[in-house]
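Note that this complex is displayed minus one protein chain, with the remaining chains in position.
What follows is chain A.
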């Protein structure tokens, strides 16, 4: 990642976030280039989700900038991300419980529709072709993640692993250029985890990925580059091999009472 780096998709520089007296992030920077998988790791409370929130416009950092394809994002809000080409999964499942799995994914595909407000209100114009397009795309995404059989089921009736697949399908169905994944593996069985690793690797050909994850096996297996946070500060960056042997990283995790891999 050091030589001939292509222009980054996403670059966060000097991000500082304080909640009252608590400094959640202090001068944190990272960048994601197209086709790469960047891991963001650190003990519980290190500030990983906060960094995601700053990048996606949920919170405004006190200092620092977020740029997308070289353009600094100011005053952006979460609902602008999809049109920029950024998708994000939340730390929880956050599926829409009152919508079928297929409808959940169709919501994610919403930006692929071509009709305008008039079509939505009247049923005229592109209304029907949009519905068909979104349904086909959503179905294809469910198939890609092996959840097509669940299309008509309500999320609450599905096993946890399948719900996670539906959430992933919802995030990537609109073909983002960057995918922010917040702990996609939490609660998954070994087999589901392998499938997830394969999926993330396959994303490389289509998009950049920023991955927050506590399962080190997964992180080490899929990431090209890793950024380690501890108490809101970057304590190490580099390729997986270097991070694995970095004494500062080991210390950060050993200092943490919870074992790496366990997550709340």
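Here is the rule we use: a residue touches a chain if its C-beta (ideal position, glycine included) is under 8 Å from a C-beta of that chain, and two chains touch if they have at least 3 such contacts; residues count from 1.
Just so we're on the same page, contacts and distances are computed from a predicted model.
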item	value
Hidden subunit of the complex - UniProt protein name among "Carbon monoxide dehydrogenase", "4Fe-4S dicluster domain-containing protein", "Sulfur reduction protein DsrJ" or "Branched-chain amino acid ABC transporter permease"	"Branched-chain amino acid ABC transporter permease"
Residue among A:59, A:148, A:221 or A:235 that touches the chain left out of view	A:148
Which residue of A:99, A:140 or A:216 touches the chain not shown here	A:99
Residues belonging to chain A that touch the chain removed from view	56, 58, 77-83, 87-88, 90, 94-99, 103, 106-108, 110-111, 113, 115, 120-124, 127-128, 130-131, 134, 144-146, 148-150, 152-153, 157-159, 161-162, 165, 170, 174, 191-192, 194-196, 198-199
